[in-house]
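All protein chains of the complex are present and in place, except for one that has been dropped.
Lettered A, B and C in written order, each chain numbered from 1.
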Amino acid sequence: MAVDTAPALVDDRAPARHARAGTVYAVLGLLLIAAAFTWLGGKTTVIAFDKTLTDASWAAPTFAIVLVLGALCAAAGAWMLVGLPQRRFRLASTVGVAALVLSLLFWAYSQEGTVFRAESILAGALFLSMPYIFGALSGVVCERSGVINIGIEGQFLMGAFTGVLVANITGSIYAGLAGAMIAGSLSTMLLALLATKYQVNQVVVGVILNLLALGFTSFMYDQLKKAEGFNDAFSVPVITWGPLADIPVIGPVLFQQKLFVYAGLVMVAVVWFLLYRTRWGLRTRAVGEHPAAADSMGVNVNRLRYWNVVAAGLLAGFGGAWFTLGNSLAFNKNMTAGLGFVALAVMIVGRWNPLGVLAGALIFGFTTQIARDLSAAGSSVPGEFLQMLPYAVTLVVVAGLIGKAKAPAADGVPYNPGDK
Amino acid sequence: ACGDAPTDSGSDNANASFLACMVTDSGGIDDKSFNESAWAGMEAAKAENDDIDVKYKESSNTDDYDPNLQASVDDGCDFIVGVGGLMAANVTTAAQANEGIGFAIVDGSPSDAEGNPVETSNVYSIQFDTAQSAFLAGYVAAAQTQTGTVATWGGMQIPPVTIFMDGFAEGIAKHNEDKGTDVQLLGWDEAAQTGTFLNSFEDAAAGKSTSDTFISQGADILFPVAGPAGIGALTAAEEAGDAVNAIWVDTDGYESTEYGSKLITSAEKGLAQAVQDAVQAAYDDKAGNGTYVGTLANGGVALAPFHDFDAAVSDETKAEVEALTQQIIDGTLVVESPASPAAS
Amino acid sequence: MSDSTTTEAPAEPPAPVEEPEQKPNFMRVFGRYLTEANSVMVTVYSLLLAFLIGAILLIVSDEYTRSTFSYFFARPQDALQASWYLVRDSYLSLFEGAILNLNTLESYQAGQADFGNLLRPLSETLTYATPLIFTGLAVGLAFRAGLFNIGAQGQLIFGMMGALIVGFSLDLPIWLHLPIAIIAGGLAGAALGAVPGVLKASTGAHEVISSIMLNNIAALFLVWALGTSFLHSETKSDLVSKPVDDSAVLPGLLSSLNPSLRVNLALVIGFAAAVFTWWLLSKSTFGFRIRAVGFNEHAAATAGMRIGSTYTTTMAAAGALAGLGGAALALGVSSGGITTNTALDYGFSGITVALLGRANPGGIVASALLFGALKAGALSAQPDVPVDISTLLQATIVLFIAAPALVKAILHLRTPRGGLVTLEAKGW
């Protein structure tokens, strides 16, 4: 075994051409420039920091900015066309996409009467991305250990319902949060049991769990409606970090939010750390990638999967509480409105990685917030199209940037000891 | 089919001779909106009269209207109330097929499938000119705003919703005209008939974030016209502190929601009362093919009391509202909306 | 992911034996069959278990019955009697709403009701089953190619719009108008369905994400479209479309008996679609390719099959099926005009239907009929039976059927000779 057989690596500094991507970016950039000349002459985009510097606002020349951004996008495309080092491709496409998105944003906010209230919008976007973060993190924990969790929607419903119920019974919002987590966890326990012990098709279980949760919460809602004091709204206080909250932009966005936002950001970091830096994470990833390998090293695959799925339910249940406690709302039938499925998509967009999940959730929260803001400001674009924005953007991001996302190899495959 | 089992709703009128039934629109019996109000009217009728029993069937969409109406006929109902203008043709058809039974249609009038008016002998029509109460609400909002900006948003762009928004917009315009103010209304452009809609009556979380957006754009009075999703506006107002308040629709929100302290007033629609009256009239065999249009004049629509805001609203404003009410009742002031009963 | 039964067909139920002396033997065999977790008995027991759970919920939710339990130990017969009547009446009224109304039967026998009235519950069951057949097939067909078509909802909405537009905008004789409108629905669904297939084939984008996004986009598009003057009803101000022309309305199958019998030609088209899908999957070369790709795309690619185009065409075909379901609504029960609510959750229920039907066209039709019956029964039994009971029943039935091992464990059934018939689990 004297000689190593390492194959040749491609020199990642050698230029390579990317005809298709390059053409797309170049054409889009040129289109932006043309659009700027056609429609944007003399327009301005007003930007305000509406929470800290309440009196100031800046009028940015839309035409010039879109022109520059369009040129930047076109340049990224041109660079790809003439050839760029492999390791710079990501940079170029990120620049292209960022320029594109920013210029559209400037353009959208150049309409009459619209002001880009940076602080409200960003703070709102961060808050709106929370359910996706919790749902997708729950999905990450499940699927990293090899169990498909398509029932996030159901876990949301259980959490939303139980959170309010427990808060009402105990009078404590924190008890409500705990109750939501336990409810989410109880419903994933069924998934865990059926997936590991009875080896039922996990997608089927997920679909059933959604249906069960919908039926159960709606049914219980009707039952409890007959009595008073089971479904009153409770609210989570906003936590303000003293003077930090007065820093422009960062303050209102990061230091003046509800518990959910801090919990969400912390959980992203925590789950990331647990997955990639601890014994538990190593074993969890091994069990999701190659359970037989983990088994052969003495890891009890099905027990680990079981408890991981149960633990993931805590996260999804907490995310469910966002709908009620987080928004100071009472429970309502089917109030999660399909966002559990969006969380599933966010998980895939984030490539089963907590940091990716954060990015995906922020994209979704931000576009949702922008759509609502523009609609409220009386944009000329029909409201329905604005509401489509987050979905359309996700579609474009997935198709254009993410491409093939690879699930953990053993995701959804039940494990029997002795499998190869 | 039901044998000896006790029926739902703790019925004590089990041996009543008159059975009044209601078919809901989508949204269900507990939609905190017109289905729920109509059902409250049904129950009130039963409570008032020992000889009346009531029952309902929920529709999940328009396709359920016909089977639900038919099932109500089969159940031996003596009077069948269809809730929602979309059901008008279905109720009309059922009424024509069952001349022996009385029918009522809420927010609509007898019509054929194409929407053309139809003469019937047994369909009672219940409608409301809520633009009138919304007009007063708009006037009050314009008087009370501190920022000079108020906002409305709807669940969906349908007549029972936009009629409120139209009236609200006109009330603000009236205040601007009479008092020389320049109060801006966000979320609804009456002339263009475009505005902000959630496309949901259930998604209160979206309602809240939409309301937050309006608040960040300077609105300090919110007027959500979206059934339960409208609660989102109230929680948004609550979280925004003392500066932001709201006005409720359909019912007196001071009674029907947990957020009385945030509600300046409500643009009421006396649906429950109208339904109760209709059931009683049917019991008395007096409903027939009459039409009821709730207005400020007959008390079918009204501006709710100011409750906690009684002190905050100036006497001057109260007097002006009083006067405007009188003008509308007199017909000297006409609040027009493309969605008004007269126009539909 | 794909679904298939992992073991050979279960043993056929033994045929009744003529000779009397063999009877005890037959009884033993039959008894053994009953206590075995074969696929027939698992289905039967799943239904029974689900209805048992439903019964408990009914008892819990009924105030009066619940109250009788407070003095259960003093006078148990009250509670038992109340529970029995409650459960019996509830399930009876579900049955009457879905299959046969006994009151109507009495009136019919007494000559007071016509035959049509007797058929109404069945007609309702079939009416609600119709769109589910289409969406179930749409999900099931894609399953067989290893694709999870969570987008049947959007495809159905597009199909509805396609059929509607042709239905009101063209002026043609019925023999031409109706088929064209139906095809337009299928094509519109296919167009939307193809998108996730194309994206997966060209960029590797996961079909689950793209179809979830397209569902939402389609639903919002419908809201917008209904507001445009092109689609919006000319006579109604509510958010409802124009009605389709009479020449594009699917004729009722039984309306000659009684105009209130709503079941229409779409049901027949649904059955035809199921037969066609069965034929496609098991007889055609296209189906051969779909199944090969679904089971093992690597082997299929090595054998020269084009994976990308298989994804695209399968998703388009699945979209077409869901689109036909939309056409069935727009030209059938909702021919008076569609609203934002017309599609309900038929597309999502299609997933459950397809899973319950094990992605086999025959099974899909059967489970669509079961779900149709539950829906028709639940609608007619309300408010005595809470509507959500029906949702819970659906979920528990599918749960037990999907988990034979669970049923076997709960009831201590024997393992059948060929092993448990279970849905094979495969990953993304």
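Assume contacts are C-beta pairs under 8 Å (C-beta built on N, C-alpha and C of every residue); 3 or more make two chains touch, one makes a residue touch a chain.
Throughout what follows, contacts and distances are computed from a predicted model.
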Per UniProt record, name of the chain withheld from view ["Cytochrome o ubiquinol oxidase subunit IV", "Ferredoxin-NADP+ reductase subunit alpha", "Hydrogenase expression/formation protein HypE" or "Simple sugar transport system ATP-binding protein"]: "Simple sugar transport system ATP-binding protein"
Where the missing chain makes contact, among the chains that are shown: A, C
Options C:Arg291, C:Arg358, C:Lys375 or C:Lys408, residue touching the unrepresented chain: C:Arg291
Listed residues A:Ala76, A:Val115, A:Val203 or A:Ala286, member touching the removed chain: A:Ala286
Residue in contact with the excluded chain [from A:Thr52, A:Gln86 or A:Ser172]: A:Gln86
Subunit C, residues in touch with the chain not shown (by the definition above): 4, 283-289, 291-292, 295-296, 298-306
Touching residues (missing chain, whole complex) on subunit A: 1-10, 12, 86, 277-283, 285-286, 289-290, 292-300, 409, 417-418, 420
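Here is the rule we go by: only the chains that are shown with their structure count from here on.
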Pair of chains whose C-beta contact count is the highest in the structure: A-C
Gap in Å, rounded to a whole number, between the CA centres of subunit C and subunit A: 32
Subunit B and subunit C, separation of their C-alpha mean positions in angstrom: 36
Multi-chain contact sites of subunit B, meaning residues that touch two or more partners: 199
Residues of subunit A touching at least two other chains: 222, 382, 384, 387
Interfacial residue positions of subunit A with respect to subunit B in the complex: 50, 115, 117, 120-121, 124, 127-128, 222, 225, 232-233, 235, 238, 323, 327-330, 332-335, 337, 368-369, 372-373, 375-378, 382-384, 387
For the subunit B and subunit C complex, residues of the former touching the latter: 1-10, 26, 29, 55-58, 60-64, 66-68, 70-71, 74, 85-86, 89, 111, 113-116, 156-159, 199, 338-339, 344
Complex interface listing, subunit C residues touching subunit B: 62-65, 82, 85-86, 88-90, 92-93, 96-97, 101-104, 120, 124, 220, 223, 227, 233-240, 243, 260, 262, 329, 333-334, 336-342, 344, 376, 379-380, 382-384, 387
